[in-house]
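Every protein chain but one is kept in place in this view of the complex.
Now for subunit A:
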Amino acid sequence: MPQYKVQLLNILVKKKKVHTHTHTHTHTHTGECVSECGGWIHQQYFSVQVVWLGLNVFLFVHAFLTFEKSDKYYYTRELIGQLDHNLTFHKLVAYMICLHTVIHIVAHLFNFERYRRSCKADDDSLAFTLSTLYPHEKGSPWLNPFPSSDMTAEHLTFTSIAGLTGVIITLALILMVTSATEFIRWCYFEVFWYAHHLFVIYFIGLVIHGIGGIVRGQTEDSMKEHPHSKCAEEYKDWGEHCRRPRFEGLPADSWKWVLAPVILYIFERLIRFYRSRQKVVITKAILHPSRVLELQMNKSDFRMEVGQYIFVNCPSVSFWEWHPFTLTSAPEEPFFSIHIRAAGDWTESLIRACEQQNSPMPRLEVDGPFGTASEDVFQYEVAMLVGAGIGVTPFASILKSIWYKFRHADHTLKTKTIYFYWICRETGAFAWFNDLLASLEREMEECGKVGFLNYRLFLTGWDSNIAGHAALHFDKSTDVVTGLKQKTSFGRPKWDNEFSALAAAHPRSVVGVFLCGPQTLAKSLRRCCNHYSSLDPRKVRFYFNKENF
C-alpha cells in the first residue's frame, strides 16, 4: 500500500510543476515582470499545498479501504479487479513521469532560448531593459538568468544548479527506463535491479533542482513602488517616476511533494529490513531435474495466499540483490516453498551453495508475500486454468490448494471440476510440475474422484522425432513424454474446440477462465470467452480473468 502513495504523489508533483512553470514563464519571457503568484495567494500557498496533500492522502486511503474491503463493492471488484496491481500502477506512473519530463524539458528549452534572445534584443526594447537591469552578483535582484548575450544556453545549464541537477536526474531516469524493458528484466535481472536504484539520485536531484531560484518574480516591496500596470510602458524612464523593479527567485518546493512518499518508502525499506532479520528455516531442499531447486521453508508469522510471490535475498551469494519468486506451496501446507530455476548468476550461485554436501544451508532472508491473491479461482463451479511456460508456477499453488480444500470439504471452495491446460515448449525445466500432476492424479484415483481434475499438456516445441516417437507408443496407457495418464498433445491448443467441448459438457455452469501467460494468448481466450458465452444467463457463461502473477 505505501507504494501507491509514493506513486500517486509522484504524478501530482509532475503535473503541478509543469503547470507552475509554464504559467510563470509565459509572462516573464514576454517581458511582463510580474509574478502571478503575488499577494494573498502567495502567502496562502503553503497551507494550500498542505491541505491539498492531506486531502489526496485521505481520499486515497479512504477509497482504497472502501473499495477493497466493503461488501458493497464486491461485484465491482469482480469486474474491474483488485487495486493491488501495484506493478501495473508503478509502470503507469513511470510513463507519466517520462511524459511530463519531456514536456518540462521542452518547455525549458524554449524558455532558455527566449531569455537568451532577450539579451540580444534591440537596445530600446523592454526585453533588453529587463535583461540588463542589474549585474549578476550574489543577492542581486536580476530577472534574466543570462548575465550577457555571450553566454550560451549550455553554459548556463551546466553552471546553474537547476540545469546541472536537471541533466543528471534525466540521465538517471533514462538509464532506469532502458534497463527496465521487459526483455532486460526477464533476461538480465541484475542489470535492472541495480540500475533501478538510480532512483535515489533521481529524488535527491529533484529536491535540489529548484534551489537556485532561476524562475523569478517581482518582490513584494518592488510591486508596491513599481506597479506594472502603470510603469511597464515607461521602461525608458525607470528611475524617475517608477523605481526599477526588483526580482527574487521562487523557493524550491519539490520537497514538499515528495517528502511524504519518500518517508513512506523509507518505512517500507525498514519493514523489509525488519522482516529480513526474522529467521528463515529451510526445512527441505530438493534438486529436481534440469537444475530446478525446490526450497521448503518456515518463518514465524508468515501467512500466504495462492498466487503470491516473495522476495528472497541470500547474503552469502549477493548482499544487495533481492529476487522475486512465485510461491509454489498451498496456504494449507505447513511450510512455504519456491522453485528456483538456474537462469542467471544469482540463481546458479544459490543452487551451487545449496548443493554443498558438507556445509550447512546458506542463510536466507525473505520479504513478502506480495501480489494479488487469486482467491477468485475457488468461486467458480467450473474452472479453466491455462498456464503457459513459466506461467505454470502459480498454478502449482492453486492446484494444491484446491485439492486440499476439496479433500477437507472446505465450504469456501465452489469448484466441482477443473480443466487445466499446460502449454510449454518442452517439459524439461518443469519436471517438478509434472511430478505434482502425477501425484495429484494418484490421490484422485485413490479417492475415487477421477473426473475432478482434467488436464492437457501441449508441447509447442515438438519436432518430427518426438512426434514419431509418440505415434509409435500411441497405445500405451500412460503418456510417453510425461508418464501421466492423460495424453500429451503437440502444438498449440485449438481453443475453439476446447471451449465448445466445455460448453457442451457443462451447459448450465459458470466457467471461470484463468490465464497466466502472454498477452496474445489472453486475447484469444478473451475472444473465445465472449464467443462461447451464451446470452441466456441460465446457460453456460465464461468469465475471463488475467492475473499478473
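Basically, a contact is a pair of C-beta atoms (placed from the backbone, for glycine too) under 8 Å apart; a residue touches a chain by one contact, two chains touch by 3 or more; residues count from 1.
The rule we apply is simple: contacts and distances are computed from a predicted model.
Per its UniProt entry, the chain excluded from the display bears the name "Cytochrome b-245 light chain", taken from "Trafficking protein particle complex II-specific subunit 130 homolog", "SEPT5 protein", "Cytochrome b-245 light chain" or "AP-3 complex subunit delta". Contact with the omitted chain, checked across A:T178, A:T283 or A:S316, is made by A:T178. Checked against the full complex, the candidates A:M96, A:A121, A:I161 or A:V191 give a single residue touching the omitted chain, namely A:V191.
The chain that is not drawn here is touched, among residues A:V106, A:V281, A:L472 or A:A501, by A:V106.
Of the listed residues A:G344, A:G451 or A:P507, the one in contact with the hidden chain in the full complex is A:G344.
As for the chain not pictured, it touches subunit A at residues 102, 105-106, 109-110, 112-113, 116, 152-154, 157, 167, 170-171, 174-175, 177-179, 181-184, 187-188, 190-191, 344-345, 348, 463-464.
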